[in-house]
Every structure is written in C-alpha cells, then in structure tokens.
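Below is one structure, written out as structure tokens; the observations come after it.
With one protein chain held back, the other chains of the complex are shown just where they sit.
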Amino acid sequence: MLKFIGKRFLQGILVLIGIYAVTFFLVAATPGSPFSTERAIAPEILAQIEKFYGYDKPVGERFLTSLSNIVLRGDFGPSAVYANRTVTAIIAESFPVSLKLGSISLLVALLIGIPAGILAAVKKNTWLDYVPMSAAMAGICLPTFVMGPLLALVFGLIFAVLPVAGWFGPEFVILPAATLGLYYAAYFARLTRGGMLEMLNQDFVRTARAKGVPERTIVWKHCLKGGLIPAITFLGPALAGIISGSFVVETIFQIPGLGQWFVKGALNRDDFLILGLTLLFAALIVLMNLLVDIAQVALNPRLKYD
Amino acid sequence: MTDHSETAVLASEPAPRPRRSASEIAEEELVQGSSLWKDAWSRLRKNRLAVASLVIFVLIALACIVGPWISSYDSQAQDLFLGATAPSAEHWFGTDTLGRDLLVRTLEGGRISLMVGLLATVVSLMIGVVYGATAGYLGGKVDATMMRFVDLLYALPFTIFVILLMVAFGRSMWLMFIAIGAVEWLSMARIVRSGVLGLKKQEFVEAAVSLGYSHTRIILRHLIPNVLGPVIVIATLTVPAVMLLEAFLSFLGLGVQPPDASWGVLINEGQQNMEIYPWLLIFPAFFFALTLFCLNFLGDGLRDALDPKSAKD
Partner (left out) sequence: MTATGPLLEVKDLKTSFYTRDGVVRAVDGVSFSVDKGETLGIVGESGSGKSVTCYSLMRLIPEPPGRIDGGTAMFDGRDLLQMDEAELRKVRGKRISMIFQDPMTSLNPYLKISTQLTEALRLHYDVDHKTAVNRAIAALEEVGIPEASKRVHSYPHEFSGGMRQRVMIAMALITEPDLLIADEPTTALDVTVQAQIMDIIKRRQEDLGTAVILITHDLGVVAGTCDKVNVMYGGRMMESGTAEQVFYNARHPYTRALQKTIPSLQTKGENLYTIPGLPPDVSKPIHGCAFYPRCPYPKTGLSEGERPELVELENGHCYADCRFCDSSAPIESVLSTEVPEETEAAGAAQ
C-alpha cells in the first residue's frame, strides 16, 4: 500500500514536471514577449526589463532556473504585468479564496448528486427517479456560464435576496458555489444512478434477497461500494472541471480568486503567472487522481495495489 | 435470469449450419450490417424524447443556416441611435447595446457554434478512431502503452491546455477547432479500442486474416464498420461537449473574437448587461441550452437504439 502510494506519487511528480515543461516551452514559443505592449517602449528599456526578468538567457537555461526556483524555494517568479508582485504572493493571497469556493462546490456536488443518484436507482421508474434525473439532464445542459448569470439574475436581481458580486461574507459563497456545484451534482447523480442500477441488477442481489436480507441492507451493504465506483472515478475530472469553471464563476461574481488571476494572466500574457497557476492546478488534479486511485482499490477488492 | 428470457435466447439460436468457407464468413458480417441499422432506426423512432430532440435540433440548425440569409437585418449593422431595445414586432428578440438585431445575431452565433461543434468533432473523430483502432488491433504491449498514455491524458487539466494554446498561437477560429478536437478524442479512442479488441477475436476477422487481407484492409473494411455504432453515439455526445468548450473559451474572451459572435460571446455580452437588458442573456442562453439538451438526449437515444444491451434500464 505504501509502496503503491510512493510509486504513484513519484509518477505524479514526473507528470507535473512534464506538464510544466510543455507549458513553459509553449509559452516561450509564443511570438512576442509579455512586455511588448501597444505603447512604444525604447528598445534599451525593453532590453533592461527583459534582462531583469531573465528573458535575455536561452530558453533551456530559463526553464531550469525557474524549475529549480519553484522546487527549491517555492518561488514562482515575478508577475510580469502586475509589477512589484510575485506570483507566490498572488497565490498566497488568492488561493484560500478559491480553495474555499472549490471545496464547498465539490461538497455541494457530492451531497446533492450522490444521494439523488442512489434514490433514483432504488426508486427506478417512479417520480423519485424521473424528477431528479430530468433535473440532472437539464443541469448538464446549463454550464456554469449560463447557470451563473441566470442564478444571479433570479436571486440577485429579481428577488434580490443574495449578493451577486464580491467576497465579503458567507452569503457571498452561496450563488457561486451553487453555480459550480449544481452542474457537477448533475453528473454525479447520473453516474451514481447508473452504477447503483448496475449493482442492483446483479445476481448477488438475488442471492441476498433469498437470504432474507432487507432491501435497505441490500442497497447500503451490498450495492453501495460497487455502485459508487463510477462517481469516485469522476472525482478527478470533476475537480479539473471545477477549477476551469472557477475561471468563469469568479469572473461573473467578481471573486478575487485564482481563477480570475488565471484569466487575466492569459489575456495579458503574464507568463510567470500562467506558468505558476497551471502548475498549481495540475498539482491539485494529480493529487486528486492519486486519492481516487487509492479509493478505487479500497472499494474494489478485485483490484490490488501495485 | 428467468426462464422467460432463456426461451428467448434458445429460440433465437441459429440452426447449426454446414461449415462455411472463410470468405463466406468474412463477407457475412457486411451483409448483416443493414438489418442492424434498420433495427436501430425502429428502436430510435419509438423513443419519443430522442425523436423530438432530433426534430428540434434540425429546426434550430436550419434556422441558423437559412435564417440570416432571409432576414432583412444585417448582424453587423449597428444602430447606435436605436441602442438596446426590448423584443418588439420589428426586432423579435430585441436589439443589443449597439442596436444590432439580436435574432440575427443569435442565429449567426448558432452557425459558428454548430460549425465549431461539427468540425472539432470531426478532428476528434479522426484522431480517436485511428488511435483506438491501432491500439486495439495491434494489442499486447503496444496497446497497453498506448492506453496508459490515454489514461494519463485523462487525468490532466485539458481546458487549461486549450487556453494556453489559444494564448500562444493567437485566437483564431481554425486553431480552436484543432485545439478542441485534440483534447476531446480520448473517449473516442477508448470506445474504438475496446470494440476492436472484442471484434478481433471473432471468426470473421480470423477468416479475413486467413485469406491474407492486408492490415489496412482489415481495419478499414471489417473493423471500423463494426464499431461504427458506438462511434456515432460518442460523436453525437462529443458535439455538445465541444460546443460547451467553445462557448467557455468565447465567454472568457479567448475564443471567437468580435465582431464575430458565437453563442458563448453572446452569453458573455448578455451577462454583462443583464440587470438592464435581460433579454440579451436569455435568448442566446436559451438556444444554447436547448441545443445541448437535444444533442444529449439524441446521443442517449442513439446509445439505447444501437446497443440495446447497454440500455440503461
């Protein structure tokens, strides 16, 4: 088990270095530099700036320097556009905001999606199945950038019960977390329903019934473990989706999180910011995938840690 | 398993036939194909939701293609004096802040969104089918390595990569087709691979091998036609996924660039002004969601029709 985790962890590190390399050279290959703006800057000043940020050195050397800075000192470099701020400082300031929004959203997705999926599977072909599943289908067709403005329109403007912009207290979390969470709740509900139905149709359920096991126990003890596997497997993609969804949601609801910084960085060609945030997001996703791998083996006795 | 279904299985078992030649077996599969499609079509027709989805989708697509031509308004024509107006007899969907007719803009936005959806799906289809068929057909270590790579890619934050690609190479629409197609082929590759892996062991493929057909011919003539069903299903479901990604990028300002407008761009413009001009958000969002809805239902219906065994319930 420890060996398995260790192996997967090392694999994850390699994947991250790979991602960083690809991102770095992609950004480096981009024509122009972050400093070439519309305003005319004297060439010697531009050269000065580029020297300050290390752009005068060859690409390979720059890559190694930035990688070793990150690994050794946790230093993601300076922001090229927001002068006087380091990427590390931006992350330290905004990551807690995004972490809070993201984890609440994921929680909303799981706490709504999984029970709804179980209920729909157990009460198959009744209104307890049709209603949540139609809602889930509708949810999947209402991506964050449609759902967000609509929720803001209804609850923020028409009924005016919730704030639609900013990040000043618990009530500011509700609409953004609902926007992000409900979308993935829809996915979790569909996956859980499918997984549970597959389990409930297995022969061993009949065996359990023949033993006199009550239906409730059949659902919770015999089917839940196997039925949850599809939903668990989806946790990795769901986290990736919540991260990219946060780009949209933080923009709509004007939340000072990493998502907004990433969009700004992308639009303004803030190389170090993009690189640092990409690495951070990738690390979160790789970590989640590691947890999913462990959970899968824990749930399914036919898999082994290897 | 009830006795009832046993009956069904037994009754449908074919009679033991005289031994057939390899070429007979190899050709048989091509003949059987037609009844499979007929059955699937009759099953699909019974699925009212899927048929309704198909009809609505075709209507939306036709409106997007034909609408802008027959409309008396030009989607780019600004009327700053008019400004944003609510839906009226002249402008059914109202006008935007620059006085442009929203109906025409929504239809033209749909054109772009649907085009991105189709073209990027074609890109993903080509990559996925070739990759998956190769892995499944060659099997063994090659297959294991190729699929491990797919697993690895599955675990990566692809949206971020698409964003980076858009940043690095400029925000052109053609690049977007390729970038989106390049990240959406993974499910396709998996489905094709598992289909080919299963087919490879069947006797009509062994028969084709024994007749000395080339690998290319076997893959093209015998394997790909037989995984067409699941491929069509995945392709139908890839279109909405791709449209979603395009709208996402356009919403962030990284996709389709003004003055061109896709549904994503329109939704973004709409949400910026939704306090005052809610129709600017509601019409494009409605059409976008409705299209996704239809395509998803159609995909589900096709899955049930083409593969009755995997029907959800």
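By written order: A and B. Residues from 1 in each chain.
The working rule: a residue touches a chain if its C-beta (ideal position, glycine included) is under 8 Å from a C-beta of that chain, and two chains touch if they have at least 3 such contacts.
This is a predicted model, so every value here is computed, not measured.
K.L.:
Which one touches the absent chain: A:A208, A:L258 or A:M288?
P.N.:
Candidates A:A208, A:L258 or A:M288; residue touching the omitted chain: A:A208.
K.L.:
Sort through A:K100, A:K225 or A:K264 and give me the one touching the missing partner chain.
P.N.:
A:K225
K.L.:
Against the chain that's been left off, what residues of chain A make contact? List them.
P.N.:
Contact residues on chain A toward the absent chain are 202-204, 206-214, 221-222, 225-226, 299-302.
Keep this in mind: only the chains that are shown with their structure count from here on.
K.L.:
Which stretch or stretches of chain A touch chain B in the complex?
P.N.:
Listed in rising order, the residues of chain A that touch chain B are 15, 19, 23, 26-27, 29-30, 124-125, 137-138, 140-143, 145-146, 148-150, 152-153, 157, 194, 197, 203, 236-237, 240-241, 243-244, 247-248, 251-252, 262-263, 266-267, 269, 274, 278, 281-282, 285-286, 289.
K.L.:
Touching chain A in the complex: which residues of chain B?
P.N.:
It comes out as residues 1, 152, 154-160, 163-169, 240, 244, 247-248, 251-254, 264, 267-268, 270-271, 274-275, 278, 281, 285, 288-290, 292-293, 296-297, 312-313.
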